[in-house]
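Excluded from the complex is one protein chain; the other protein chains are retained at their positions.
Labels A, B and C are assigned to the chains in the order they are written; within every chain, residues are numbered from 1.
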Amino acid sequence: MAQALIDLLRERHPDAIVSTPGHRGDEVAVVRRERLVEVCRFLKEDPRADLKLLAQIAAVDLLTYATEATGGAALASIEVPAYDLEHKRPVEPRYHVAYNLGSVTKKHRLRLRVELRSDDMKVPTVTGIWRTADWWERYVYDMFGVEFVGHPNLTRIMMYPEFQGFPLRKDYPVRKRQPLVPELDFPDLVRGPGPGPGGAGVPMSQTHVGRANVDPDAYD
Amino acid sequence: MSDAPPKVVRVEVDGRPVEADSRDNLIEAARRIGVHIPYFCYHPRLSIAGQCRMCLVETSDAPGRLVPGCQVRVKEGLKVVTTSPAVKENQRGCMEFHLVNHPVDCAICDQSGECKLQDYYMEYDHQPTRIRTYKLNKPKREIFGPLVVYDAERCIMCTRCVRFMDEIAKEPQLAVVSRGTYSLIATFPGEPLDSKYSGNTVDICPVGALLNRDFRFQSRVWFLNKSPSVCTGCANGCNVYVESRGTVAYRELPRRNEEVNQVWMCDEGRLTHHPVNDNRVEWARQGRGDAAETIGPRLAVERAVELLKPLAGKGGIGIYISAQSTLEEAGAALLLGKELGAERYFLGGKPSGDSDDFLIRADKNPNARGVKLAAEAFGVRIEERPPEGVKALFAMRTDGLSDAVAQRLELFVAAAQNEDEATRAADIALPCMSVYEQEGSLVNWYGRLQRVWPSVPAQRGDAAPGWLWAERILVGLGFTHEVKSASAAFQLVAERSADLSELTLERIPEQGVVLPRLLPSEWPKRAPRPPAPPPPHAPGATPPGMKVGDEASGGSR
Amino acid sequence: MTEQAAHEHDPLALESELPSSPMTVNLGPSHPAMHGTLRLVVTLDGETIVEAIPEIGFLHRGFSKSSENSTWTQVLPYTDRLNYVSPYLNNVAYVMGVEKLIGLQVPERAEYIRVLTGELSRITDHLTCIGAIGLELGAFTVFLYAIEARELLWDRIAELSGARVTVSWMRVGGCANDLPPGWGEKLLECLPRVVELTNEIDVLLTRNRIFVDRTRDIGVIGADEALDWGFTGPCLRACGVNYDVRKAHPYSVYPRMDFEVPLGSRGDTYDRYVLRLEEIRQSHRIILQCLEQMPPGPIIVDDWRYALPPKKDVFSSIEGVMAHFKLIMEGIQVPPGEIYVYCEGANGELGFHIVSNGKGKPYAIQVRAPGFPILSALPRLIKGHAVADIIPIFDSINMIGGEVEQ
Partner (left out) sequence: MSRLPILKPEGNVPESPHLPPEDSMPVLLTRTDEALGFFERKLSGALGWARANSIFQYPFVTACCGMEYMSAMAGRYDIARFGAEFPRFTPRQADLLMIVGTINVKQSPVLKRVYEQMTEPKWVMAFGVCASSGGFYDNYATVQGADRVIPVDVYVPGCPPRPEQVLDGLKILQEKIQTQRHQLHSVEKSQELVDDDKEKKKRFLGKWLKR
């Protein structure tokens, strides 16, 4: 019956829906950013949809969606070979923000997706519709840097205020720590010398970049 | 094979239309739209063997029968199906037969992680085998030559190495011996595989049969970090990937560059990571011979500045630049010479060795033309003789310097990468990073400017790029030159030189750019180089005069 | 102010309010009742709470970032440290997500084992929560009984999967190993003792005058407002909303189990406590049914693209060693896609938003922790109550630092 939900949404807000890429039984509707609040209010109040439960707001950074192989650890190590860092072809739109909605009475689920470019990452807030969106939006802001316009208190929720950068972005290295208290620096006995892959920067098992920047079909 | 001009042929692969080149086979046509037809024995640059039968697909021409994708050319309106049950069944059966006698070596095999058997097994045959038999034992770890070791049990008899030695290296030293399931690759009895290009057989071997003796058991491939660079073995400037982990560089693999080295590389090039790993000048030091004592990098630069300051401007200073250094290092050294009012400039480098008509140049220094270009840009005359007639000398890398020259000098400051008799005789020895550890650019013998990315990211002692040492000394002497990065050092040369003016380090294309003015005036009088094999889209075009099929490999099949 | 009026009316009245300014109290992260990971800045007017600002993030361990740099199987140990009181439920939720991405069908016996261990985890979670409520309201014996009951279950869990808390026992396509022989009988022996201890707690607390006074009508929230705050699980059912993911969106073999979903009436702390107690009994029923209907057969799917080959094959056949090597070193090549999987965790709807780019590592993974939205409603719940009521309310929503702060 979630398909009925999509049709209901299409005929009430035809221009707000960009596409509906459903996958493995999940109903997804890509919504235009300006019409998001309108669509959400409709979905919550309309008795046929009745999506009163906002389960989660999640976000995805698509910077290395095409290139990251298992050994994408070069990205993760602090000392990334200059070639890799430089040759990240910009991906636009880079961020997807996903609103997982559910209905308690009608027992169906829907996911709204808003696609954002990396140069303007503003999304209208939905705290007016669901009060639980307050903390979820603060979480997505803290982790990805997506700004929710109109949010009452858009500050970091997980990280400390002095933290620079947004950790869940794909170009933020895994191990880049910003200590609050001066720390004693112990030699990293497990991973051996040097900050390079396999060195102190990256665990041993995660460094095979081999195929990341090689075009396998060219000449193997 | 008709030499008709290639025309566009419309084909349909899995229902999707493809505009293929008339010389394409089905594998290349499918690859244009991202469909991967698996293959072992096919190689875009070698002749067709059609031996592994992995690439069988269904075509509309021969309904109900599977056709090898590597041998069949595209035809107008041909329909190809790569995912039909028959094709899937064949791929599974092929894999099973290849794996029947394959030893359970993955744990100790160097190719683990980049082995095509493993990749294809997971994609096309992810089930246990249906064949219950004992594995056949064949000779293992046979030393073929200085660089190659062979393991007959792992070999799947795709004969790529045999065809490579016949067609590309033009020294047919490998052949298939014995028949049927006992067949294995071997050299002529008593003769080693000592061709200069035997290392390439290791690259194109899809399994772990042929291994590089230098890299064997050194590191696992998934710990290595791969970064593109240019080989420093000789002036040909073959494009390579240098693989490294932590502070150690492990091996060089050829990188595709159609104009310079297609996808091949010579054997000396595969050993150029040894100077990066061992016998390095690691700590800045002061004092000659055994009076040398390690002092910090900052102290060493201050000492050098103290010693150079009284001589500045009074002449008697020489600048020696080795042709092993990058364009940036040469530029920085020349700038230092100009500021110090140096009289004489010297160019040196490793002694030249043998050469051949394919990839090996006599001049064993990667950047001789680059240093000359920088000297012209700075408008100084650079002599190609060992330095003499100067009291003080600043050396950017001490490759060509002999101990006698160094002894005669009053003051000798050297930024050096490896220990040799010249660095032991240096007053101040500054550790210099190797070309594989720094960003920069090189100019090969043909006048092609190529970019180098740092591949060994780990800091080695006090090592710093050569241009950074020169810049520190300049700052110590009081000159304010903002040379804070490799591109800034590149700008030093680019501003002053005509043909580099519109280039910056970042804008050098990946395949390198040929500087027209530097083109060699006349073609070298040696035998003409073989015509570059047709671009990968024309695999069918075997090089002229090459027989196809049985005769090519000595009729062993 | 009414007191002011009383003062003017009868200047000698002794009860008139002494003028006092609001005081802010900082229940710091390192506080016994705050589970060590929540900082609550409470503004008090005398005893009643005027305003409360929670601050979390003191146990943010970078679950998403670490998982995005490990293969699909290596993420499992990270998942059961999310809600470390009911580890099996996290494992099952994550593994169901990966199977949904692959479109994999898990064998029958594995489904039953997952439901069985999931319910075991639910019982240990509720026991810990009830023990904490009892402990922090002074009933130390309730804590000891609850922990003793939990120890009995942990012994069975340790026999089954090797660890007591961090089990990491599920695998993509089934579970790690089969039930040890005689494990079912031992479980049947120890379950009555657990139920007996639960009844004892029930007797001690449920109609205890002090307990009822401390928890009845404390932290009340209406059904609609609870849903607006994102409540799910026992906290939502306490307000009378009949929503349990096992009944609303049946998954695994839950349709074959018959169990009721207990509902509360007033949505206060007492209802939440009673609900958890009742759910322990329902879970007990489910476990018994699972043990009866457990079919024999494989416990993991037999497809070597997703499940490790048996060790005999790994050491003897080339196919086995290659499959094992690729699955471990480069991970399961999960087809690309984006899904949101949800199942009934101990505190509510536990969901995973997983994105795969077709390679061996999850490209993006974020947890929908049931405790996260409920904790965001804490200021609303405790406003107007006395300081002492913070403790029972905070315990009844059963906030687990690991899952809330990932």
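What we mean here is this: a contact is a pair of C-beta atoms (placed from the backbone, for glycine too) under 8 Å apart; a residue touches a chain by one contact, two chains touch by 3 or more.
Being a predicted model, the structure only gives us computed values, none of them experimental.
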Shown chains in contact with the undisplayed one are A, C
Of A:Leu8, A:Val91, A:Val104 or A:Met159, the residue touching the omitted chain is A:Met159
In the full complex, subunit A touches the hidden chain through residues 158-160, 167, 172-181, 183-187, 203
Contacts from subunit C to the absent chain lie at residues 28-32, 35-37, 57-62, 65-66, 69, 77-78, 81, 84-85, 128, 131, 143-144, 147-148, 150-151, 154, 164-166, 401-402
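Going forward, only the chains that are shown with their structure count from here on.
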Chain centre (avg CA) closest to assembly CA average -> A
Rounded to the nearest Å, the gap between Cα centres of subunit A and subunit C is 25
Subunit A and subunit B have mean C-alpha positions lying a whole-number Å distance apart equal to 38
Per the C-alpha means, the centres of subunit B and subunit C lie apart by a whole-Å value of 55
Among all residues of subunit A, those touching at least two other chains are 71, 205, 208
Going by residue number, subunit B touches two or more other chains at 113, 222
Residue set of subunit C touching subunit A in the complex reads 56-57, 60, 62, 64-66, 69-71, 100-101, 103, 224, 227-230, 232, 241, 243, 248-249, 329-331, 337-340, 342, 349, 351, 353, 355, 357, 359-361, 363-364, 366, 368, 372-373, 375-377, 405-406
Within their complex, subunit C touches subunit B through residues 303-305, 309, 313, 315-323, 325-326, 329, 333
Listed in rising order, the residues of subunit A that touch subunit C in the complex are 23-26, 28, 52-56, 58-61, 65-66, 68-73, 76, 96, 98, 100, 102, 104, 107, 109, 111, 130-132, 134-136, 139, 143, 156-160, 167-168, 172, 174, 205-206, 208
